[in-house]
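I'd like to ask some things about the structure below.
Here the complex is missing a single protein chain, while all its other protein chains stay put.
When the chains are written out, they are named A, B and C in that same order, and each has its own residue count from 1.
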Amino acid sequence: MKTIILRTASDFLLPVLLLFSLFILLRGHYLPGGGFIGGLVAAIAFVLDAFANGLKNTKTLLKIHPGFLMPVGLSLAFVSAVTPLFFDLPLMTGLWASEPIPVIGNLGSALFFDTGVYLVVIGASLTIIFTISEAA
Amino acid sequence: MEILLAVITGLLYAAGIYMMLRRSLVKLILGIILLGNGVNLLIFLLGRITKGKPPIIPEEAKVFQEIYADPVPQALILTAIVISFGLQAFAIILVKRTYKVLGTDDLDQLNTTDEDS
Amino acid sequence: MIIPIFVTTIFKSMLLSILAGLFVAVGLIFIGKFIKNKWAAVSLTALPLGLFIYFLNYIPQIASGEIIYQKISWIPSFGVDLSFQLDGLSLLFSLMITGVGTLVFAYTSAYLKGHEYLDRFYAYLSMFMAAMLGLVLSDNLISLFVFWELTSISSFYLIGFNNTSEASRKSALTALGITGIGGLFLLAGALLLGSITDSYSIAEMLQNKDFLLQHEFYILAVIFIFGAAFTKSAQFPFHFWLPGAMKAPTPVSTYLHSATMVKAGIYLLLRFSPILGSTEFWNTTLILVGAVTMLYSAFHLLFRTDLKGILAYSTIAALGILVFLIGLGTQEAIIAALVFIVVHALYKASLFLITGIIDHETGTRDITKLAGLRKVLMPVAIAGFIAALISGGVPPSIGFVGKDLIYEATLGMPTNAILLTVIAIVTNILLFYAGFVAGVKPFTGKLPETYEKVHLPSWLMWFPPLLMVSAGMVFGIFPQLLESAFVGPATSSLVNDSEGFHLKLWHGFNTILGLSAITLVVGLLLYFILKPTHRLENFINKLEVISPKSILFFLTNGFEDFSKGWTNFFQNGYLRHYIATIVGFLVVALAFIIFSNFDLSLDVSSFSELTTYEIAIAIMMIGAVIFTVFTNSRLAAVASMGVVGFAFCLLFLFYSAPDLAMTQFSVDTLTVILFVLVLYRLPKYLHLSKNVLRLEHGILSLAFGSLITILVLKVLQEDQNSEITNFYAENSYLLAKGKNVVNVILVDFRGVDTLVEISVLIVAALGVFSLLKLRLKTRDKK
Partner (left out) sequence: MSNLAILSPLLIHLLFSILLMFAWRSLKWQKSLTIIGNSIALAASIWVFILVYEHGTQTVQSGNWQAPFGITFVGDMLAVTLVLLTCISGFAVAIFSVVSVIKARLKFGYFSVFHFLLMGLIGAFLTGDIFNLYVWFEIIIISSFVLISLGGEKNQLEGAVKYFTLNFLASMIFLTALGVLYGLTGTLNMADLSQKIVLLENQALVEICAVLFLVGFGIKSAVFPLYFWLPASYHTPPSAVSAIFAGLLTKVGVYALIRVFTLIFVGDLFLETLLLSIAILSIFSGGIGALIQNNIRKVFSYLIICHIGFMIGGLGLFTTVAIAGTIFYLIHDIIVKTNLFLISGLIYRLRSTSSLQKLGGLYDQYPKISLLLAIPLFSLVGIPPLSGFWPKISLILAGFEQQNYWFVGAVIFGSLITLVVIAKVWSEAFWKEPKPVKKWKKFVDFSQLKQIQKAQLIFPIAFLSVVSLYIGFGAEHIQQLSERIANELMDNQQYIDAVFKTRTDAR
């Protein structure tokens, strides 16, 4: 699998795909996309990289164990879900910044939530795939 | 088209169940995936299908002006797909591990826990 | 709420009298080890003795016709309360329970001296006594049932007291099983009666008597009550648990299985005879069952050589007599029954205690080996002799009075008087024999050498039986004592008009005296002629094959085989069998509804047209599915699965679901990667199933698939107008500030779904991780 072409391509592809996944995440509120799809795309990017450069390289590139992303992402989602409770609003109530921000548009708790989803999806998918590749 | 899709739905259910009824662990997984797809299609179809009108509000507008596809089933299916992914991944690993520990792919060999001990 | 109730009412003494036993039982769990020295054990006797005296105090009040009623609210929602009624009948039983209890408690302290589990034994006995008191004092039928079950459980523990012996355990289980069935009958009966009369109070049922007798469920209620009474009081064909129960230590046999617990069924029948009695069904059934039980067990005792066996069968016979008398139902019969309850308690308890002494000192209960013990156990021999006299109805013992009453009752019957009397006489003759064999035979004749060194045990053991039989003689000579204190009040609570009837020892020369004489003479003859031998016992044991016990065991074995067959048929270990059953069940249910309700016509006008693209996608999908199912290559199957997935993407794209298409695409990619990673480690396909089975499964699957298709088409015919969709469309941007409605639903409208969904993913990942990384060594198990 570790052909030169694939390796070169993936060196190039990984940042592009990651950027793309972020883009998908951010635009999700307006166009097709969102945390799930973004996360899955990012995961595929890393998987491709692992195929091309070997699991070890990808892992060093990642620096942290992908599993760590799961609690982090879930915490993010959890926090954005429970924050409204402190304003005496029900769980998951959307909170919005009063002014839209350029590029992203309206900034609200929904985006934090979606980012949490994004991280969890990356973490979970990579944990699954990496564990299997190590064991296989 | 709905008729054709309804038939395909039925076919996916039938194929899923048939594969689950086989003795091979691999076929069991394939059956599970097929059945999952069948269910997704059923929900999609029963949410009434619409061609070429994605549920995205046009850039200039604030509400929909014309007919659009029902977004609710789409959201449900999206959730279901991701959940199924988790379950299927787990199932694949479970099968792999089972094969490794038991040394067989034959489901009929997996009946010691039902025997009286 | 519960606590105040108990605090305010704890001093209402009747509840306390019951709780006392339970407190002692619980206390013994914790301080049990201190009672193992002899005097501590004796001091426990203070419990029944105190209660006995307490109940004695009530005699004047009750005799004057008063009924003491106490009620403590417990579970009003169910109409269940702790209401106690002390009338003549309850008082008679309470005195018997506590009186015999006192003697048994004292006896036990010597009988089981130094036993490792003496504390447990006392705990069980105390619990039993409490339960039994509760049973006879309860006015509420449900709380009566509560205590009824407690007696069964205590009995289970007492029979299984020697728990390392398999026979003990088996007997305990049998007894519990039989009385358990009875208990459930009682529960059903109680609930039925309660729902008919709208109250569980026995006193209130008595008020509604006429209504009950007319009710369509009268027979059913009676059957339930009979079921309870017959099992508890060991009536044919449920009698066999009682001889088995003799595995328990002798004090238990004395207390539970002759004097008190087995009389609970009798108590129930007596209690209900004013309410449900006096119908033909009631009387006939009781007479029949009683008579069969009497004769059957009286006949059986002839062949026994084990002293406790003889006593067990004679107890069953006595219980039969009681049921029989209640069945006769006349005033004379009820009085006879009440007197006989006391008589029987006195002599049978004594005989059991005596047997216990013999067993304890000589180590055997085999009647063929025992003789001449009077030389070493004189006081016991005296007690035995008197007990035999009472049992045989020899004047001037109270037994004579009792027997007279029985004959009087049978002779007084308007129909079949002769037949009934003959049955009673035959039984009495055999009981006479039993009493003499148990009470006299071991003490007469020549003392075998082996027993010369036997010596008299502690007075705690021989004094109780002596006391009881003495009471029997005193009552015989002064029957009015018995009448005023015990039988009179009890009679008045059961019979409307009890005036003008008095117990007498001497009625003058009449037919009844003649019958008594016949009983006496024939019984004595039988005793001298018939010597129990093992040969006879073996002979009768061969007949056991057709006894109710064997039949029941045969049936339970059959039931067990059936259970195995049934369970293994359904739970046979084959996953495909399970799936097929479940899907089959679903298919049958769905098909039933579909074909009984639907016309299968279809209105196609609302459906969209077919285009070439769609047909192409459809063909691709169908082909891929079929290929997945039938290919022989795993890799090809996985690949065509992938094709199915990508066809889905196209479909989603085509039908306005871009988000779905993207998700499906990514997920599909990952799944295929996963599959490929794992697949190399898995074996190749084998052709495992037989073709017939494949065909069956194919038909089942296709049936299921077709039903789903029909269902889908039918649902598509209905109008659907989704209110929520419209709301989302209108407010997605205005309120939730998003234009991709699917995404807005996911993160806002239905964000909780998503929160849980990512948790699912996490757990799945954790599961995969642990499944692959965690390897337990076999030695690390659990």
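In this text, contacts are C-beta pairs under 8 Å (C-beta built on N, C-alpha and C of every residue); 3 or more make two chains touch, one makes a residue touch a chain.
This is a predicted model, so every value here is computed, not measured.
S.K.: With touch as defined up top, name the shown chains that contact the chain not shown.
M.R.: So, taking every chain into account, the missing one touches A, B, C.
S.K.: Which residue, C:34, C:211 or C:598, contacts the hidden chain when the whole complex is considered?
M.R.: For the chain that is not drawn, the touching residue is C:598.
S.K.: If I consider the whole complex, including the chain that's not displayed, which of C:416, C:541 or C:563 touches that chain?
M.R.: Candidates C:416, C:541 or C:563; residue touching the omitted chain: C:563.
S.K.: One chain is left out of this view; which of C:59, C:173, C:371 or C:677 touches it in the full complex?
M.R.: Result: among the candidates, C:173 touches the missing chain.
S.K.: In the whole complex, not just what's shown, which of C:42, C:426, C:590 or C:676 touches the removed chain?
M.R.: Considering all chains, including the one not shown, the answer is C:590.
S.K.: Mind listing the chain A residues that contact the chain we can't see here?
M.R.: Those residues of chain A that touch the unshown chain are 70-71, 74-75, 78, 82, 84-85, 88-94.
S.K.: In the full complex, which bits of chain C touch the chain not displayed? Write them out.
M.R.: Spelled out for chain C, the touching residues are 1-2, 29, 74-78, 120, 142, 145-146, 149-150, 153, 156, 160, 163-164, 166, 169, 172-173, 176-177, 180-181, 184, 187-188, 191-192, 194-195, 559-560, 562-564, 566-567, 570-571, 573, 575, 578-579, 581-583, 585-586, 589-590, 593-594, 597-598, 708, 711, 714-716, 718, 720-725, 727-728, 735, 748-753, 756-757, 759-760, 762-764, 766-767, 769-771, 773-776, 778-782.
S.K.: Take the complete complex as the reference. Which residues in chain B touch the chain that isn't displayed?
M.R.: 20, 25, 28, 32, 35-36, 39, 42-43, 46-48, 72-73, 76, 79-80, 83, 86-87, 90-91, 94-95, 97-98, 101-102, 107, 110-114, 116-117
Note that only the chains that are shown with their structure count from here on.
S.K.: Centroid from C-alpha atoms only, then distance chain B to chain C, rounded to Å. What do you get?
M.R.: From the centre of chain B to the centre of chain C is 50 Å.
S.K.: Please report how many Å separate the Cα centroid of chain A from that of chain C, as a whole number.
M.R.: Taking the average C-alpha coordinate of chain A and of chain C, the gap between them is 62 Å.
S.K.: Go ahead and note the Å separation of the Cα centroids belonging to chain A and chain B.
M.R.: 24
S.K.: Scan chain C for residues touching two or more other chains and write them down.
M.R.: Touching at least two other chains: 658-659, 663, 667, 670, 674, 678, 681, 739-740, 742, 746, 754, 761, 764-765, 768, 772.
S.K.: List, in ascending order, every residue of chain A touching at least 2 other chains.
M.R.: Within chain A, residues 30-32, 36, 121, 124, 128, 132 contact more than one other chain.
S.K.: Once bound in the complex, which stretches of chain A touch chain C?
M.R.: The touching residues are 24, 28-37, 40-41, 43-44, 47, 67, 70-71, 73-74, 77-78, 81, 91-92, 94, 96, 105-106, 108, 110, 113-114, 116-117, 120-121, 123-125, 127-129, 131-136.
S.K.: Inside the complex, what are the residues of chain B that reach chain A?
M.R.: It comes out as residues 54, 56, 78, 82, 86, 89, 93, 96.
S.K.: For chain C, which residues count as touching chain A in their complex?
M.R.: 658-659, 662-663, 666-667, 669-670, 673-674, 677-678, 680-681, 736-740, 742-744, 746-748, 751-752, 754-755, 758-759, 761-762, 764-766, 768-769, 772-773
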